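Removed from the display is one protein chain of the complex; every other protein chain stays in position.
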Amino acid sequence: MSAGFPEQFRDLERFAATWAIVSRHGRYQHRVRSTMDEVREFYDAITSRLEAIMKYLNRVGLAELPASDRTLLYLMLAYMEASRAVEVIGATEVHWGFDSSRLKIIDGAEL
Amino acid sequence: MRLFSDTYTDLKPGTVPIEPYYSEDYYRREQQRVFRGQWLMVGRVEQLAQPGDYFNKDLAVLESSVFVMRGDDGKLRAFHNSCRHRGNRVLAKSCGKLGKAFTCGFHGWTYDLSGSLIRVPDEECFTDLHKDELGLRGLACDTWNGFIFINTDPRPRESLTAFIGKEMDAQVAGFPFAGMELAATYEVELGANWKFLAEAYQEAYHVIAVHKDTVADRGTVSRWEVERRAALRGEAPPALPDDPTPGHHFSSVRLFDRHRSMSVFGKPKSDHQLPPAIDLCARFAPSPTRSDYGGLNTHKDASWGADLHFLFPNTELLMVTPTWYLQLGFWPVNAQRSRMEVNFYRQPPRTAGELLAMEYFEANFRDIVREDVAALEPAQAMFRSGATSGLWLSDQEIPARHSFEVIDRHVRAD
Partner (left out) sequence: MAAATGVNYEWAARYPEVGTKPLPVTPYISPEYFEAERQRVFRRCWLIVGRVDEAEKPGDFFVRDMPPLDTSALVVRGDDGKLRAFHNMCKHRGNQVAATPRGNACEAGFPCLFHGWTYDTQGRLAYVPDEQFFVGLDRSRTGLMPMACEVWEGFVFVHSDPAPSQPLTDFIGEIRTTYDGYFSTMKRVSGYQFDMNINWKVFIDVSVEGCHAAYVHGNNIARQFTGTENPFLHLPSKRLYKLHRTVSIPADLSREPRPLEGLSHKYNAATSYTPTQAKNTAEGLPPGVNPDRVPSWAFDILSLFPNMVMLTAKGTYITMTFWPLSVNRTRVDVVFYMDPAKTLGERVGQEYTIAMMRDVIREDADTLEPVQRGLESGALTEIPFSDEEIACRHFYLTVDRMVKNGK
């Protein structure tokens, strides 16, 4: 993830190395393997800037989004994943299910 | 209280036998009568947009690997992926794009895009070889709403249109399948019989227990908890108000000859402030570009949340909005093993907001799938114990019962 980061969200760039993951499989695995504290820290940081981020990313169509915004977009995709743990389940993992590594996730369309 | 079985009186209440869920014999008959000679959904036309496009499908239940390819003439054809020389897999990759012809990697026999054998190296060395009789073995192939179906019988007893039937066709008529893209595929192999797996997607009863932290209505979860505790203490359960739109009930069920459709209740809009990410979905999810799409809540249930359409023998469509849907395939591997495939199709997102909202629905489903099937392996491990000879199904689980009965009817047919 070296394609740059929008200046006004520099404070979130510290999450890029761990959370800006390109594949769904990677994002899912990262969520279930993180601690709840790690997930919450990331979730809280994004939530506090949510309005500004959405305004920024939605300023143009998806196809027109410059490469330098990609990292932020991946962070937001991971945010949707992380929100499941915080807003819905109350844990990084479902209370009952087969091991997450058995779920093969194959990305179709890009993103 | 009105029961679904009051309408479908030929479906007997009580248990369904357990033996068909592990018997090798029963499975062999399923292979012959439920899968061979029946129309099976294997993909979408968008995967094969151009002449020469193909995809492979390994189908253990047919003991074959099958590929579907678009010919020069624009026609879709399906073939057993096995060279007519010595049986090698002709197309090795899971999907790809071919030129005018393709060549077996073993000894170089070459076929054209309609599956005909056009070149045999060293042809003089074969005695009595008739190239025109040695095209790849074909299967029947046809489409419905852009879904590709195959049939091992090259001249099926029944057309795909007749197989789908008017009733099922009407359920989804008008749904914008064509404009969608495949966003992601989820796959998992499970130590459980394929029918048992498919049935987990044809009942809503498990919502309160299995999905207690995810899909379930919190009020109902705690209500059941209160009732359970009272029952364990031997007390009568407290009188609690009925939920008029319980998330673990079907709002309506339609059982056809072989297929079936079910709908679940919707949740009334609440005035509670949504949590931030879910609120983001509500605000940015793509709204249908046309308000007059059909194919959803065709039954016009007053409170409606989603439709489930199950196509005999092993496919389901889960439809909630005109902007995305899920297709599930329940494929046997053997009598006690199966592979589930979930395909998530979506309207191509136009903005980051649309993308994120749809990503949320997918993330949601990753959790749900794992919960849905959590019980299947532990249960399968007990099927041969002799502890019971039948599984109970409630009236609410009538689609699962129908699913079993239809398969059983085929297995027993002469």
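Labels for the chains are A and B, by order of writing; each one numbers its residues from 1.
The criterion applied here is as follows: contacts are C-beta pairs under 8 Å (C-beta built on N, C-alpha and C of every residue); 3 or more make two chains touch, one makes a residue touch a chain.
Owing to the predicted nature of the structure, the values given are computational and were not obtained by experimental measurement.
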Quiz item: Of B:Gly14, B:Gly99 or B:Pro268, which sits in contact with the chain we cannot see?
Solution: B:Gly14
Quiz item: Given the contact definition stated above, which residue among B:Val45, B:Cys95 or B:Ala375 touches the chain not shown here?
Solution: B:Ala375
Quiz item: Since one chain has been left out of the picture, which residues of chain B touch it in the full complex?
Solution: 1, 3, 5, 13-14, 18, 196, 205-206, 208-210, 224, 227-228, 231-232, 248, 374-375, 378-388, 391-396
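By definition in this document, only the chains that are shown with their structure count from here on.
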Practice problem: Enumerate the contact residues on chain A facing chain B in the complex. | Solution: 24, 27-28, 47, 50, 54, 57-58, 61-63, 65, 73, 76-77, 79-81, 83-84, 86-91, 94-98, 100, 102-109, 111
Exercise. Within their complex, state which residues of chain B touch chain A.
Key: 181-190, 210, 212-214, 275-278, 280, 284, 343-344, 346, 348-356, 359-360, 362-364, 366-367, 369-371, 373-374, 377
